[in-house]
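Worksheet for the structure shown next.
Note that this complex is displayed minus one protein chain, with the remaining chains in position.
To keep things simple, chains are lettered A, B and C as they appear, and every chain counts its residues starting from 1.
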Amino acid sequence: MSAIERLTPERAKAATGYFARLARWNVYEILFWLALAGMYFVPNVDLVLMSQIFIWGLFAMSLDILLGYRGIPSLGHAAFFGVGAYVAGYCGKFGWTEPISALVLAMAIAAVVGWLTGKLVQRVTGVGLLMVTLGLNLILYDLVHRSTDVTGGDDGMQGIVIAPVLGLFRFDIFGRTAFWYALIIAFILFVIARAVVKSPFGLALVGARENPRRMIMLGAPVEGDVSRAFALGAALAGAAGALLTQTTQFVSPNTLSFQRSADVLVILIIGGTGRLYGGFIGALVFLILRDWLAAISPVYWYFWIGLLLVVVVSFFRKGLLPSLETLLNRWKPSKADGPTA
Amino acid sequence: MKIAMKIAASLLVATSAAVLSGFGASAQETVKIGILQSYSGITSLGGQQTDSTVKLFMQKYGDTAGGKKIELVRRDTTGPNPEVAKRLVQEVVTREKVQVLIGPDYTPNTLAAAPILMEAKVPSFVTGAATTGIVGEKSKYSTRTFFAVPQLCKPLAAYAVKNGWKRVFVAVADFAPGHDCEKYFIEALKDASGTLAGNLRIPVANPEFSGYMQRIRDAKADALFIFMPIGELSIGILRAVNDSGLKASGIKIMGTGDITDETYIDAVGDAALGTITTGIYSTQHDSALNKEFVKDYVALNGAKPRIGWGAIATWDAMRMTYDALNAQAGAKFDPDKFAAFIHGRTFESPRGPITIDKANGDIVQNIYIRRVDKVNGVLQNVEIESFKDVGFK
Amino acid sequence: MSSILTVLFNGVAYGFLLFIMSVGLSVTLGMMNFVNLAQASFSMFGGYVKVTAMQSFGVPFLASLPIVFIVIGALSIVVERLIFRHFYNTDDLTQVLLTIGLVFMSIAIATYAWGGTYQRIDMPSWLTGQRDVLGLTLETYRIFLIAIGAAMAIILVLGLERTQLGAMVRACVDNRRVAGACGLNTELIFALTFAIGGGLAGLGGALSANLLGLDPNFPLRYLVYLLIIVSVGGMGTISGTLIAGLALGIADVMGKYYFPQFGGFVIYVLTVACMLWRPHGLLGRQT
Partner (left out) sequence: MSDMVLETRDLHMAFGGLVIFNCMNFALRRGERHAIIGPNGAGKTTFVSLVTGLLKPKSGNVFFDGRIVTNDTPQQRVKAGMVRTFQINSLFKALNPLESVVLALLERDGKARLSLRSVSAETKLIDEAMALLTQFDLARDAYGLTEALPYGKQRLLEIVLAVALQPKLLLLDEPAAGLSTQQGHEVFSQLAHLSKDTAILFIEHDMNLVFRYADVVSVFAAGALVMQDTPENVRRSPRVREVYLGN
């Protein structure tokens, strides 16, 4: 056996450097966001579609916190989206028309709902978890859908007024304000989510995803962390919901539907989990293709979307983004191995 | 040679005249009509019917109106999905520069799109949404060619009481239109001095009716009034009413025409026989205009899928679009004049006479009481009585 | 009193219907540990095969059922050989995504082949109407459902849970290599299990289409119910699926009769409560 080595200062510095490098922005990330912003200047681009892509991307990213980082597959994530959407709707209906503060309120309430959900399900795993989240989603949908007097029910909520952003930019029919508002909010929340997953909490989430039993034996509050992850994921999903309400000035039970829960899962898995960007990539691919397919083949676009899913899982098992990374790494094999946390 | 010269010269004159008067390079201006219906999945029949009707109309009346060439822009709302519908409306209005819109379908889609159409001044036709008050002051460019919920729900109360079915049980789908209909029907029932034997709200995702059937049976009513959305819920409840023996027990089954819609009444089968419904249109309607419409429609699109209300709503929307464009022939398209021309109009439609309310753009029309009968071996809604010029409130 | 008994009877019949619809999924998900949401599509195709056999070829109702089982079973084998077998070792979410993709494709295929509207379904006259049994007036078709559901339950519990075949399937799923080394033909056993699961799903569609309506959207509309029944019952147990189907069926019908104001809530609330209480289902192994 070798003699016991001493910790050298270089080694300690390298270790800190390693974590610092993980947290640092790389050039691809910056390019990605610049490209999204640059979409505005592409001639004849569908700005409204782009704003909805940002919203779906943010929504899928919020699920990534739970699924990608903590390994909790939620089949009812639209519940949080819907809570945010309805809170923003009520704000706009009852005179709180300023969008940014309403968005923050929507996030806060969605976070509370998420935290409570986390409390409820923190001991449940696997199929039980899927079915509980699905069931809660269906119950909430049913409640909103039936309570016509309170929510407007199936017809949607009428009379939502959203004031211009910062008092300057009203939501125009060309979707210009919607584009920038959705992009900037999504970006700010992405930066926050990114910081969280690179923080000690993010490391703890991945640890619990990889090996919950070991985390317990490290004394980690894994159950509390489930609630916190749910609160965070729900807050971000709520923000996405509020963005949708504010950019469309409308909210209907559709925001809470199981279909939406399934779609967001599909989007995230297409893009790739555990990277935060997967949701945005998935939303870009899924929504643009769906819009395009629905335009060229209105009756049978389901077939092509289905085929897309089959192709993605057949040839890009872990989603598009990880496959892309593998490809990039093949070009430059010198890249230091780093985990995804 | 001379003729060719003449043609060339006149073309030149016409072109320069057009350029000078600011019409653009083309002699013939185009009008873009957006068609926003659902083409996918369960709701695809709506889009299919709209397309068939538009095709028929343009085959019959040509692709120009008021000297303007009609160009269609189609989009799929994918069903009641306001997020998509509103985006598509924005898209066709801002990028495709659509000037007239047929759709979007469904109440939430219509409500979500209304502010855009108002701001962009795009006249639109509501061909598939029935909630009250969705046309009117908030969307003065909108015109409804479909129906409003009270139109169908109220007359049946008076009809039932008149026929001696005084105790009525009310079963509606548990969602906003159902709640509306329940309210209107019960009000009308009280006005007609009938009594409510009980009421039920049935969830919209519901494969099992037997518990409800037993409850209705226990109430010992004279008649059962049903309001269900188009689709499996209507099929399910009519079959349940039949299979459970409720119908055989002598209770009268009635409802709004959605439950016996021609597009799927064959799937209900003989269980539908004898059902009394209110409707705005039946292919059995006895008029020359209707007979011609049905004959032409079947000749062009085939007998299946059968003609439903969406077809007639689209047909009348096309009719008014052409009339309004003809009225402003030779002038630049003016949405205000377009809407003003339509609002307040009365004309004969294949369904019977209709009037578009001047102030609201909503529809006033005859409501027919129909009974499901077999006509030449096919289940049909046969009109047995009519209420004239029923309002939309 | 008679109305309570009638309601109870209807609940039991509905429970058997839920069982018949979901047992196919129970076989593939429970025994093969493969999340095959496309079972709902197999159900739909089962319905269409029945309708086509009866209307276009004049096959009687009872005779159409074995045809459905065979045709859909064969279809399952084809799909299993072509697609599913490449996904045995992937995680649940990948299987979900794959099979939901197949569901979407099946919807478009059904629309293309049979049109977008609801199918006309004619039942033979001996299965319609009501019959008087012990002083109660009961729906004939529901009596039939209970009989056929009970027969299926007995055959499956005895045939799959308590026999060599069931043990072999479980052995193959638990450890393919060891099972192979013991002389079991894992490929064949997997394909057969899929055929049985698919055939059962097809039967479920054929038997329920007249009550539930049959159109291309069938799989998406009833998928949630299938998932609920199978997970509440517990993975890998056919008797669990039966118990869950009966419990939820009775609760649903009773709930609608006694507390109609709660609407469709009952089934969802029960599901959530049950999964919180026993996350692996009523009869599932709680680990």
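In this text, a residue touches a chain if its C-beta (ideal position, glycine included) is under 8 Å from a C-beta of that chain, and two chains touch if they have at least 3 such contacts.
Being a predicted model, the structure only gives us computed values, none of them experimental.
Colleague: Determine which of the presented chains are touched by the chain that is not presented, and list them.
Modeller: Listed by label, the shown chains it touches are A.
Colleague: Among A:Ile216, A:Val311 or A:Leu328, choose the residue that contacts the chain missing from this document, as touch is defined above.
Modeller: Within the whole complex, the residue contacting the unshown chain is A:Ile216.
Colleague: Identify the residue among A:Leu31, A:Val150 or A:Ala195 that touches the chain left out of the display.
Modeller: The single option touching the absent chain is A:Ala195.
Colleague: For chain A, which residues reach the chain that was dropped from this view?
Modeller: 1-2, 4-7, 11-12, 15-20, 22-23, 192, 195-196, 198-204, 206-207, 209-211, 213-222, 225, 228, 232, 336-337, 339-341
In the analysis below, only the chains that are shown with their structure count from here on.
Colleague: From chain A, which chain is the farthest off, judged by mean CA positions?
Modeller: Comparing chain centres, B lies farthest from chain A.
Colleague: From the mean C-alpha coordinate of chain A to that of chain C, what's the distance rounded to whole Å?
Modeller: Measuring from centre to centre gives 34 Å for this pair.
Colleague: If you average the CA atoms of chain A and of chain B, how many Å lie between those two points?
Modeller: The answer is 39 Å.
Colleague: What are the residues of chain B that contact at least two other chains?
Modeller: Answer for chain B, listing residues that touch two or more other chains: 41, 44, 48, 174, 201, 203.
Colleague: Which positions in chain C touch two or more other chains at once?
Modeller: In chain C, 107, 111, 116, 263-264 touch at least two other chains.
Colleague: For a test of understanding, state which residues of chain B touch chain A in their complex under the given definition.
Modeller: Those residues of chain B that touch chain A are 39-41, 44, 47-48, 74-76, 78, 80-83, 86-87, 90-91, 93-95, 107-108, 111-112, 115-116, 119-120, 131, 174-177, 179, 201, 203-204.
Colleague: Can you tell me which positions in chain B touch chain C when the two form their complex?
Modeller: 41-42, 44-45, 48, 174, 200-203, 205-208, 210-212, 214-215, 217-218, 231-232, 235-236, 239, 243-245, 248, 263-264, 266-267, 269, 304-305
Colleague: Mind pulling up the chain A residues that touch chain B in the complex?
Modeller: Per the touch definition, chain A meets chain B at residues 44, 46, 48-49, 52, 142, 145-146, 148-149, 152-156, 158, 173-175, 244, 248-250, 252, 254-255, 294-295, 298-299, 301-302.
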